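For subunit A:
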Amino acid sequence: MFSIGELFDWLTDAENWTGRYGLANLFVEHLTLTLVSLAIAGLLAIPIGVAIGQSGRGETLVIAISSASRAIPTMGLMFALVMFMGVEFRQFAVVLALVGIAIPPVLAGAYAGIKSIPIVIREGARAQGMTTLQQIRHVGLPLSASSIAGGFKIAYLQVVSTVVLAPLVGLGGLGFGVIQGLALRDFAQLTGSAVVIVLLSITGERLLAKAQGKLDRRLTQSKINR
Partner candidate 1 sequence: MIEFIDVTKTYGEDSAVCDFSLIAPSGKITVLMGLSGSGKTTLLRAVNKLVQPTAGSVLIDGNDIADLDSVVLRRSIGYVMQEVGLLPHKSVLDNVTLIANIAGQTKDEALNNALELLELVGIDDSFHNRFPGQLSGGQQQRVGVARALAIKPNILLMDEPFGSVDPIVREELQDELIRIQRQLSLTIILVTHDRYEAIKLADQLVVLSKGAKIEQAGAPKDLIEKPANKFVQKLLGL
Partner candidate 2 sequence: MEWAAKNFDFVLELSVTHLLISLVPLVLGSVLAFALVRLTPLKLAGTIGTTFSAIYAIPSLAVFVALPAVIGTSYLGPTNVVIALSIYVAAAMFFSIRDAFSQVSKPTVFIARAQGLSPLQLFVHVELPLAIPGLIAGLRVAAASTVSMASIGAIVGVRNLGYLFLDGFQRKIPEEILTGLFAIFIIGIALDLGLWALGKVLTPWTRRSAQRV
């Protein structure tokens, strides 16, 4: 069918990297859609997750959301939203779907992070006279940072892989080369695009895992110093 050589040629051909549907532009689109959605999801889900963890109210909600979200296919969610909001608003609809996909893991991460803080530490902060906001700022957030990073890692993977499907509803992103490659039976384009997608997802996952590990280490170090 095609060889590693063809794949290499395709990936190193400057023509495939430039222009509206060049890899560079598609890459930027892919990353932008992902980061924007993650940022919105973070702004919504972290405060809610922290609040639920701190107050202990609404815990069943977190559990219900995270288990129900696993059973909903991300592909169908995106298609349905674009369909109902209208193709002219597809950009907005896709971001909405991606935010919806990213919220459950970030919410679960924030909630679990707060919950995993030992009761004595939380009680200690309260006993010292910290207000709820101070408790969250000085105790809750720093101690749950690694768990929140873990939530973002899962969210990132799900969002990046859903953006791959965005060309099916008329948007760009790296999935474009896969979808077009399948339609035109252009296996070099197909595999070349897949390679770039793989690099993007694995690099992001590694970076977030590293951040998570670093936050974890900072935590254990601060414990030893005390």
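Note that a contact is a pair of C-beta atoms (placed from the backbone, for glycine too) under 8 Å apart; a residue touches a chain by one contact, two chains touch by 3 or more; residues count from 1.
Candidates were picked such that all candidates are chains of the complex that A comes from, given by their letters.
The model shown is predicted, which means the values in this text are computed figures rather than measured ones.
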All of 1 or 2 sit in the complex with subunit A; the one touching it is 2
Can you check the complex and tell me which residues of subunit A touch candidate 2?
-> 1-2, 7, 67, 70-77, 79-80, 82-84, 157, 160-161, 164-165, 168-169, 175, 178-179, 181-182, 187, 190-191, 194-195, 197-198, 201-202, 204-205, 209
